[in-house]
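Here's the structure, in C-alpha cells; my notes come after.
Complex shown without one protein chain; remaining protein chains in place.
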Amino acid sequence: MENFGFTLLKERHIDFDANDRSIAGYISDHEPSFRLCIECGCCSATCTTGNFTPFSLRELLILLKRGENDKVREEIRKCMLCGKCTLVCPRGVNTRNVVMLAREAFRKQMNYAV
Amino acid sequence: MKTEGKKKIWSEYQKEIADDHFFYVRSCIRQSFFPGSEQFFLHFMRNVLEKDVYENPSHTTCTGIGYHGDIVPLSTIMTVVARHFALMKEAGYKNIAISCVTSFGIYTEIIETWKHYPEELKKTREYLFKATGREFDIPENMAHTSDIIYKFRNEIAAKAKNLLVNKKTGEPLNVIEHIGCHYSKMFPKYGVGGAEFPNVLGGMIEAWGGRVVDYPERRHCCGFGFRQYLVQANRGYSLSNSVKKFNSMKPYKPDLILTNCPGCNMFMDKWQYTMKEMDGTVYGDNGESIPVLTYEELAGLVMGYNPWDLGVQYHMVQSEPLLRKIGIDYEPDNKFKTKDGRQMPVPKNLINV
Partner (left out) sequence: MEGRIVIVGAGTAGMEAAGQLARSGFLVTLIEKETTTGGHVKNWYHLFPDRRDSSEVISYLDARINHENITLLTGKTVDRIENNHGSFLVSTNDGSDIKADAIVLSTGFDLFRSERKEEYGYGIYDNVITSADLEKMFRKGEIKKHNEETPEKIGIVHCVGSRDEKVGNLYCSKLCCVTAVKQAMEIKEYISNAKVFCFYMDMRMGGAHYEELYRESQEKYGINYIRGKVSEVSENINNKLVIKVEDTLAGRPLKMELDMLVLMAGMEMSDGAENIAESAGLTIGENHFFSPVDNHFGSNKGNMEGIFYAGTCTAPMNITETISHARSSVLEVIGYMNKDVR
C-alpha cells in the first residue's frame, strides 16, 4: 500500500437509494401529520435547544426522510420536548410526537437507545 | 437511449472549423506527457493532408496554469494571449489551432471578454504595444486541434488500417470519451456538439468503428483543477473526482478512455495508477486498467502507425491490452528504444504490462 500523502474523499451526496429510510416510514405510519411538513422552519426558530446548539428540527426531519440517520440519532436526543414547535407549526405537524417516535424507532428498529 | 435526439443537438452546435492555413499553438505539458501527440498532428496535417500549419518559435505558454493557479492576473494573461495573436498577424495567419484545452478555454474566455467589455480590449492593445511595440487582430477562426481531427475524421477512417473493433469477437470497442471542461462548458457554442452532449470525440470514435459509452458521470469533471492538485495534501480532491467517474464507467467494461485535454488525460491515466497502488483497485475488465489515449494517438493507431512512435508507452496505463484487441502488431523489445536502436531507461511501476 503506497502512501501518497493524500486520500480518497468520502462522497458528500445523499445516496437516496442506498439509505435506510425505515425510521421515517415508522414515524409516517404512526404520526401521519409528519408528511405535511413544508420545511418552513417555524419549529427551529422557536426551539429551546436550537437557540443554543446547532440543533435544527427542520433539518433533522429532512434528513430522516432521506434516510441520513446517523446525524439524527445523535442530535435528536437533545430535544427537551417543550412542545413549542408543535404550537407554532402552520401545517399542524405533531412535531413533539415525531421526536418521540423517532427515538422509539431508533430503539426498536436499530436497537439504539436515544 | 435515442441517438436521434443527440443528433438534433449536434446539428445546433456545428462550429465552423477552418480548412487550411493554421497558426499552431502548442500545449505546455503535452510534449512531455504524450510526446507523440503534437508530433502526429503536425505530421498528419502537413504530410498526409498537405495543409499549411505554421509554428512560431517565439510562441510561449499562455500562462493558463499560472492564471488558474492564482499567480497571473487577468490583464497579464490577456496581454500574453494578445502577443500570440500579434505573432499570428505578423506571420499572416487568421486561423488559430490550439493544442491545449486550458489554452482553448483561455482564448475563448478572453475573446468573449473583449466582445462584452471593449474597454478591456483597448487596454490590452495598449499594454501590448507599450511592452513590445506589437499590434494584433482577433483570429477569424479558432479551433481546438481535436476539432480539426474531428473535421478530418472521415479522411482518417478512409485510410484506416485498424478499426476500433475487437478482432476476436468482431464487436466494436467500448470507448469512453472525456471532454475537457474548458472545451465547451464555459461557451457551448465553441464546442462541436455543445457542452451537454459534445460530439467532438464521439464523432471520431464512431467514424473509426468504436462504440461511444454514455455513462452516468460522463459530464463530470476529472477533478484536475489547478490550485487543487498543486498542493499535495489537496490531491485527494482531484483523485476523488476521477474515481467517481471510474466507478461510474466500470460496469460498461470500457476498452479505452479518449480525451482531448492534457490535464484530464494525465489525471485519468495517473489516478488509475494511484488507485492501484493505494488499494489495488482497477477499473477495466479482466483485472486490467483502462488505457487513456489522446485523439492524435488514437488517430495514429487507426492509421497504422507504430504505437511506440506515437508514444503510447509514455502513459502509466499501458496500451498493450488495447493493441491486442484491435489486432495491432507491436515489438515489445523496441518499446523504450530510440529511433537509432539505443535502449532508454524503462519506467518503473507501469500498469497493464
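Letters A and B mark the chains as written, and numbering starts fresh at 1 in each.
As a convention for this text, a contact is a pair of C-beta atoms (placed from the backbone, for glycine too) under 8 Å apart; a residue touches a chain by one contact, two chains touch by 3 or more.
Just so it is clear, the model here is predicted, and its values are computed rather than measured.
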Message = Which candidate, A:2, A:15 or A:74, sits in contact with the chain we can't see?
response = A:15
Note = Missing-chain contact, candidates B:182, B:218 or B:315, resolves to B:218
Query = Please identify, in ascending order, the residues of subunit B that touch the omitted chain?
reply = 1-2, 4-6, 8-9, 194-197, 214-219, 251-252
Inquiry  = Applying the definition given at the start, please give the residues of subunit A touching the unseen chain.
reply    = 12-17, 28, 32, 35-36, 38-39, 58-59, 62-63, 65-66, 68, 91
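One rule holds in what follows: only the chains that are shown with their structure count from here on.
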Query = Taking each chain's centre as the mean of its CA atoms, how far is subunit A from subunit B in angstrom?
reply = 47
Inquiry  = Applying the document's contact rule, which stretches of subunit B touch subunit A when the two form their complex?
reply    = 232-237, 239-240, 243-244, 274-275, 277-279
Key: Residues on subunit A engaged by subunit B in the complex (per definition of touch)   = 1-2, 4-9, 11
